[in-house]
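A single protein chain has been omitted; all remaining protein chains appear in their positions.
Chains: A and B, in written order; residue numbering restarts at 1 for each.
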Amino acid sequence: MFDKSHEDIGNAIHQAQIEALGIPADDRFQIFQPHDAGELKFDAGYNGVDRRSLLVIRVTAVHMYPVATKRVFFQAVVDKLAPLGIRAQDVLISLTENGFEDWYAGKI
Amino acid sequence: MFDKSHEDIGNAIHQAQIEALGIPADDRFQIFQPHDAGELKFDAGYNGVDRRSLLVIRVTAVHMYPVATKRVFFQAVVDKLAPLGIRAQDVLISLTENGFEDWYAGKI
Partner (left out) sequence: MFDKSHEDIGNAIHQAQIEALGIPADDRFQIFQPHDAGELKFDAGYNGVDRRSLLVIRVTAVHMYPVATKRVFFQAVVDKLAPLGIRAQDVLISLTENGFEDWYAGKI
């Protein structure tokens, strides 16, 4: 499933960032990492959900979004992944923050 | 070595998290990433230890553990990896913290 919709998954997550976080449409840097069977280990019932698979989304972003905005973003991600056949229950998102001064994107 | 004890390494680290950090037993999300020769570059003597190999453990956790608890956790990890033949000297752990609001685990 992951291999087939490689491009679609990237587009969905990027679109959620544009709509929910308000980032520029051309601010896109995404790394996809396929995994062999068994490399993703997870509990099928944690947090009271029925988990069958796992798509891990790790986001590094500048510290500036309120908690409410983060929730809107998470919801937007799973809403846009749903049409691809990816269940909300199978998504894990982890956000890590840094500062504006912690990025170099092609020039100082 | 890494391939053989894939599952065992995951169990050891998870058990250390349960015992030292007090996380729920079903709060388990682990990503394993095998590497080809040369992809892990490290100094064999840094920090005054005799390093022969390298197992990198990167943990992302909510910011809430005191320094002393982190040390207990690190010690628990290497104690539980030792029976698998993994030397404490060959372990590198890096902890990065975020907030409760930075996680989505299957539902809002």
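Following the convention adopted for this analysis, a contact is a pair of C-beta atoms (placed from the backbone, for glycine too) under 8 Å apart; a residue touches a chain by one contact, two chains touch by 3 or more.
Quick caveat, the model's predicted, so the values are computed rather than measured.
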Contact residue for the chain not shown (choose from B:I23, B:V62 or B:L95): B:L95
Absent-chain interface as seen on chain A, which is shown: 6-7, 10, 14, 24, 26-34, 60, 96, 98, 101-108
Contact footprint on chain B, counting only the chain that is left out: 33, 35, 38-43, 45-49, 51, 54, 56, 58, 67, 70-71, 74-75, 77-78, 88-97
